[in-house]
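Here the complex is missing one protein chain, while the rest keep their positions.
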Amino acid sequence: MQQKEMQDGKPRSVSVIGASGYSGAELVRLLLRHPAVEIDTLYAFSQTGKRFSDLYPSVTCDREFLRYEGEAVSDIYFLALPHGEALTIVPELVRAGKQVIDLSGDFRLKSPDEHERFYRQVKPADAWMPYAMPELSRNDIASAEAVSNPGCYATSIILGLAPLFLGKDHSVKIKSVNCTAVSGLSGAGRTSKTELSFSEMSENMRAYKVGQHQHTPEIMQALGTSASSPSFDFIFTPMIGPFTRGIYSVLSISYEGEFCKDSADELYRNFYTDAPFVRVRGSMTEVRHVAMTNYCDIHIAHGPENGRLVIVSAIDNLLKGAAGQAIQNMNIMLGLEETLGLL
Amino acid sequence: MQQKEMQDGKPRSVSVIGASGYSGAELVRLLLRHPAVEIDTLYAFSQTGKRFSDLYPSVTCDREFLRYEGEAVSDIYFLALPHGEALTIVPELVRAGKQVIDLSGDFRLKSPDEHERFYRQVKPADAWMPYAMPELSRNDIASAEAVSNPGCYATSIILGLAPLFLGKDHSVKIKSVNCTAVSGLSGAGRTSKTELSFSEMSENMRAYKVGQHQHTPEIMQALGTSASSPSFDFIFTPMIGPFTRGIYSVLSISYEGEFCKDSADELYRNFYTDAPFVRVRGSMTEVRHVAMTNYCDIHIAHGPENGRLVIVSAIDNLLKGAAGQAIQNMNIMLGLEETLGLL
Amino acid sequence: MQQKEMQDGKPRSVSVIGASGYSGAELVRLLLRHPAVEIDTLYAFSQTGKRFSDLYPSVTCDREFLRYEGEAVSDIYFLALPHGEALTIVPELVRAGKQVIDLSGDFRLKSPDEHERFYRQVKPADAWMPYAMPELSRNDIASAEAVSNPGCYATSIILGLAPLFLGKDHSVKIKSVNCTAVSGLSGAGRTSKTELSFSEMSENMRAYKVGQHQHTPEIMQALGTSASSPSFDFIFTPMIGPFTRGIYSVLSISYEGEFCKDSADELYRNFYTDAPFVRVRGSMTEVRHVAMTNYCDIHIAHGPENGRLVIVSAIDNLLKGAAGQAIQNMNIMLGLEETLGLL
Partner (left out) sequence: MQQKEMQDGKPRSVSVIGASGYSGAELVRLLLRHPAVEIDTLYAFSQTGKRFSDLYPSVTCDREFLRYEGEAVSDIYFLALPHGEALTIVPELVRAGKQVIDLSGDFRLKSPDEHERFYRQVKPADAWMPYAMPELSRNDIASAEAVSNPGCYATSIILGLAPLFLGKDHSVKIKSVNCTAVSGLSGAGRTSKTELSFSEMSENMRAYKVGQHQHTPEIMQALGTSASSPSFDFIFTPMIGPFTRGIYSVLSISYEGEFCKDSADELYRNFYTDAPFVRVRGSMTEVRHVAMTNYCDIHIAHGPENGRLVIVSAIDNLLKGAAGQAIQNMNIMLGLEETLGLL
C-alpha cells in the first residue's frame, strides 16, 4: 500500500483495546487501509496470544493480541470493550494525554441515574465524554481529546429523527415516536450463546428488551430531552433477524402543525447537506444499500400526511453503527478529511 | 394412512384452484393428511400439465395440474389465485351449490371503494363473503357456504389487536396503533422477480407499501371501523426479511383509560380462551415458535404502562396466514373439530 | 387427535432419554402424532426441570424434562444422547426387557478397535446391536429387541451406495468411492459454540474431519467391508453449510466392468423397490425435496460412463438421518406398517 503520512510527515500510531470482537475487528480492517495512521498494538483479553488473522483470516494482519496492562504509548486509543470495562481504562489514557475514542456505552450518558437504570451499573457522576455523532456535533468532536462513540441502534434512530428535533425553519411539534429496529446478529457480538446459533436464528426473528433497551436514554439525550422526563412519547422495540450486518429502523412519528409542501424532505436534505455519510433518498432504502459502507440511508417512506410521518433509516451496524463512525470521529479529531479511509 | 371418513361414511371431495403457488401447495400438503376429506382435482393455470411433485417433491402427490374450465364436481373448493382471478369463478361455484373458501383478497372488503383504492381494481358491490377468522366469527363461518380467508399480515395483526377492540369488560379507549410487520419471502409467492432472488435478499431487509398495504382496510373492517373513516390513528409498515416462512408483527398501541392490574394479559387470555390456535404467551415469542404450525403466538411485550402497550404477534404466513386457517375454516364449515388435521 | 391404539387395544408407552437436543425433539414431535404409541417420560440431563415447550414452542408438549435415574417402566426407550453416554444405560434397559433404539454411535461398530480409533473412546467387545437401516436389514430389525440407529451422514451415503455393493445381478466391481457431503448445522446439535453462531456461519462453508469422520467405519461395515481393511478406496469429506436441516451427498464412484444399458438406474430402482422412503429419481434432487420428510432421494447424476458414476443422495439429517429412521425402526420392531406416523 501507499506510504502513510500526516502533514508533519509521520503517521499517528493507534492501538485498539478490545480488538478481537466484531467492532474491534472492523476497526482493525479500516485502520489497515487508512492512509494517515498506523496500527501500534492490538489488545484482547480473552484472546491474548492468538493472532488477529486466526480469528479473522480475511483481513491481512498477523499481529498478536496482547493483554492490556496500563501502558499508554500510542497517540490514539480505540476501546471496543464490553460495557463497564472502559470506565477505569479511559481516565488513565486521558490523563496520559492520549486521544481516546470509546465505543462502549460507559461514557455516553450524562445522567448517572439513567445509566444505572438502563445499564444496571453504577458509574461516577463525571463519567461522561462528548457524544461523537459527527452530523450533530462536528465542532465539539474536533476540539475533544476523548469522545464517546454512539451506539448502533442509537445512530440509526437519531440520524433518522434529528432533523425533526434539531433542524431549523420548521414549526412542527413532535408528539410521539414509535421505533422498531431490526439488527443483524453481529450486533450481539462474537458470541457462544445457544440462542444465537445458526440453527436457532436461521429463519427466525425475535424482539427483546422492548421499551427497555439501553440506547433509549442515549437517543433522548441526543434529541435534547431525557428518558426520565421526555418531551414526547417514545417507545423502542429492538429485534434481531437472520442476517449478520445491518440495522433497519422504522420510525413512525406523529406530530402537530404543518410541514410545507415537500418540506419534510427538504428539511432532511438541508439538515444533512454537509454530512458526507448521510444519504436522504427518494426511494426505499434496504440493508444491502448500506452494508459494508459507512452510510446512513434515510427515506421518508410515508407522509407527512395527517400528522403522520414514517422514516426508514438503514446502517451497517459495525460501520456507521460502530467502527466506521469511530474512524470518522478520529478523522475529525485529527483535522483530516472526514471521509478519509472510509470510501 | 388410515381410512378417511365422515360421519356418513364418505369423505368429502375437495379441489384446489391455484394449487401450484406456495399457499396452494400448503393446502395440498394439509389436505393429504386430513382425515375427513379427499383431494379431487388440482388446478393451476401456468403449470397445467406438470405434476404437483415436480414443483414440490417433498410432498407425496403425483397428481397432474389441470386447467380449470368451469366444472364444479367436488364438494368443496379452495381458491388460491392471484387477486382478481377469483371474482368470476367464486360466484359460479356458489351457484352450483359448492362450499368455497377463497384465499384471495377479492371478497374480503365490504366497501367496493376501499377495494378499488387499495387493490386498484373495480369489483361489484356484492362481491363480499363472510370474513373467516375463526377466533372472531366462528358461528358465521359455521353457517356459511362460501367465505373469504383472511390475509397473512391481517391475521397476525387482527389477532394481536382484537381483544382491545372486541373484548369485553374493559373501558380502555385505543387512540393509535403503530404496526410494523416483517414477512418471510414466501409471502411474495413463487416468483421470478430479480429483487426477490437469493443474492438480492440474503442479508437484506426492505420495507414497502408503507401506509398503503391492501391489508389495511381488511384490518380496520375486522376491528369494527374503516380505513376511510378510522376510529383511531393507524399506520402499517410491512417489510420483507431474509427468511422464507413467518410474519412477525410489532403492534405499538397508545390508549386512554386504565387497565386493572394484569388485566391486559387477562383480557387477552379470556378473549382467546376457546381459540385452540392462539397462544397468549408469558415470554417473548419468535418466528421459529410458530413456523410449520397453525398457531398465532401473542405476547404483551411492554406495558400496559403510561398509556402504552406493545404486542408482539407471530404466525407462519403460509399456515395460520393462509392454508392452515383455510383448513381450520373448512373444519368449522363441515362441523368437524376445528383442529382436525392441523396438529 | 384420534384415539391411539394397538391391536391389543392399548398403545405402547415410549420414553425418550436425551429429549432436549434436536434429534430428541424431533422424536418427541413424531411420537406425539404417532397413532400407536404414547409418550411416557422425557429425560434430559442438562435441561432437567424445564418443559419441552420452553425449548421447542412449535411443538405442543408441556412435559417436564426429568433426570433419568435408572427406572425402566416404559415399553420402548429411545436414547438420543451424546456419544458414550448410552454405553451403560442401554444394557440395563435391555436386561429389564425393554425395546431400545439407540441413536448414538455407541453400539454401531462391531469392531471395538475401529470404535476406539474413530470415537477416541474404549468400549466393551460386546457393545454392539443390530445396525437398523430398514432398507438393508428389515428382518433383523423386526426380530431385534434393541438396535443401533444409523448416523446421519452414514444413512445418506450407505443408501446412495448400497445397490452397488449389496445389489444382485450385476458384475461391476467398485474400485473407489469419493464422498463429499454437506450437512446443515442442526447436525452439530443444539450448541453454544462460537464457530456455529449465525454470524460465523451465515454465508460460510467449512470442511472438517476430512478422511477421519466417525461415520467412515459405519459406512464400510454396512457395505460389507471394513475401514481397517477396505475392499475399495474410500475417502469422505464432511462439510457444514449455511442451512439448518439436510445432508447433501455427492458420491463419485469408479468401477470396473460394464453396466448394461440403463442398468445402474434399474439396479437402484430394483434394490429399493420395497423401500417406501427411498426415492430413486430421474432428475436432480435438492435438499428442499426431502426437508421435513423421512425420504432419502437418490439420483444418478452422471454415468455410468467410462467407469465413472456420480450419485447424489439427499436426506433430512434429523429425520431419515436420525429421528425419522428411529420411528421407522420402531414401527418395524412393533410389527406396524413401516410408514406409520411418518407420511
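The first chain written gets the first letter, and so on, giving A, B and C; residue counts start at 1 in each chain.
In this section, a residue touches a chain if its C-beta (ideal position, glycine included) is under 8 Å from a C-beta of that chain, and two chains touch if they have at least 3 such contacts.
In this text the structure is predicted, and so the values were computed from the model without any measurement.
When the full complex is examined, the chain removed from view is found to touch A, B, C.
From the set A:H289, A:H302 or A:K320, the residue in touch with the chain omitted from the display is A:H289, counting the whole complex. Checked against the full complex, the candidates B:T244, B:N270 or B:T339 give a single residue touching the omitted chain, namely B:T244. Considering the whole complex, the residue from B:A80, B:M201 or B:I315 that touches the absent chain is B:M201. Between the chain not shown and the residues C:V94, C:L166 or C:A301, the one that touches is C:A301.
Think of the hidden chain as still there; on chain C it touches residues 176, 178, 180, 182, 184, 200, 202-208, 210-212, 233, 235, 237, 239, 241-246, 248, 250, 252, 254, 284, 286-288, 291, 301-303, 305, 307-308, 310, 312, 314. Panel shows chain A; residues 1-2, 33, 35, 57-58, 60, 202-203, 281, 285-286, 288-293, 295, 297, 343 of it touch the chain omitted from the view. Across the interface with the omitted chain, chain B contributes residues 22, 184-186, 188, 190-194, 196-203, 242-244.
We adopt the following convention: only the chains that are shown with their structure count from here on.
Taking each chain's centre as the mean of its CA atoms, A is the chain most distant from chain C. Inter-chain spacing, taken between the CA centroids of chain B and chain C, is 37 Å.
Separation between the centroids of chain A and chain C, computed from CA atoms only, is 47 Å. The residues of chain B that reach two or more other chains are 202-203, 286, 288, 291, listed in rising order.
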